[in-house]
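Okay, so here's the structure we're looking at.
Note that one protein chain of the assembly has been removed; the remaining protein chains are unaltered in position.
Let's turn to subunit A:
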Amino acid sequence: MKQLCHHLAFPWFGMDIGGTLVKLVYFEPKDITAEEEQEEVENLKSIRRYLTSNTAYGKTGIRDVHLELQDLTLCGRKGNLHFIRFPTHDLPAFLQMGRDKHFSSLHTTLCATGGGAYKFESDFRMMADLELHKLDELDCLIRGVLYLDSVMSSGPSECYYFENPADPDHCVQKPCTLENPYPLLLVNIGSGVSILAVYSEDNYKRVTGTSLGGGTFLGLCCLLTGCSTFEEALEMASQGESTRVDKLVRDIYGGDYERFGLPGWAVASSFGNMMSKEKRESVSKEDLARATLVTITNNIGSITRMCALNENIETVLFVGNFLRVNTLSMKLLAYAMDYWSKGQLKALFLRHEGYFGAVGALLELLHPS
């Protein structure tokens, strides 16, 4: 199998065009022979140089250097895998760049997944003279997840979990592997959320999804606080206090609601305190951002937990860009899974959070299924 793609022409890209972000993975060959170097067209060289020598592209493109996988062997070639992202609304600028750099002259197949592969297919054709090879996003997602977890790399472990999720002082990240992962509940939190039950590499189903996802967090935060980026929203959230915004069980019952085993600290009504004018006037933007984050995260947690129960699955893997630099949500999810299932459910996370679809697309280029 690996041999089949040996002669596949560079560049090797995988692309995932989501509702909010475009995720791009790029394989940079490091074993280029002198002969190859000679033959390499100038366009290709220029693209490689542009991508690998910068960590930011234009105003909004970013290369996640810390995620880079070095000395990777793909299709018999050694190289580094780069992870790049930019907002979907800047796709026209990306296409313009592709046109400027005469990307189409390379006669490469551009494997793309995510909704944008469909939505922008004609834009790729019109603006950059590129034909997309469109791939299903869930197929790519699963392929990417399984690949990155299995790949041998010198960096930190791909998969991890939180030890002592109930104790904030001793809650620490611990590495692990996805050995015997099936059945697995895969929760992908992007703009929206998809929940998949995975039984084997090629046997999975989409259980459900929810529209309350990362896009909702950012959208509401922008409206409530006037912020404009995910990082800004998260930063605010880290400084706020959601209990000023939410109505807790103890706000209603004075303590625990023992009749139903509800602890006093549990949220009874998200944003429930905001029914009162005085309280609306006394909360800070940071409090609102925190409450938004907690509301969205806990909701994903409870839907996930119900799916796990209905599907009879005990391992839950959370991925997606909502979790990027968002330890707050990850710890909340880890805690929610553990607390409400009385230790039955285990929450796992992956370092490459939102890039699995793009990786899956790249793999499809190399090893068409």
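Keep in mind that, in the parts below, contacts are C-beta pairs under 8 Å (C-beta built on N, C-alpha and C of every residue); 3 or more make two chains touch, one makes a residue touch a chain; residues count from 1.
Here, contacts and distances are computed from a predicted model.
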Protein name (UniProt record) of the chain left out of view, among "RNA 3'-terminal phosphate cyclase-like protein", "4'-phosphopantetheine phosphatase", "Integrator complex subunit 9" or "Translation initiation factor eIF2B subunit delta": "4'-phosphopantetheine phosphatase"
Options A:Pro11, A:Gly115 or A:Gly264, residue touching the unrepresented chain: A:Gly115
Identified contact with the non-displayed chain, of A:Asp64, A:Asp246, A:Glu286 or A:Glu353: A:Asp246
Option from A:Gly215, A:Gly240 or A:Gly360 whose C-beta touches the chain left out: A:Gly215
Residues in subunit A touching the chain absent from view: 18-20, 87-89, 114-116, 118-121, 136, 138, 190-192, 206, 208, 210-216, 218-224, 245-247, 249, 251-253, 259-260, 266-278, 280, 288, 295, 298-299, 302-303, 306-307, 309-310
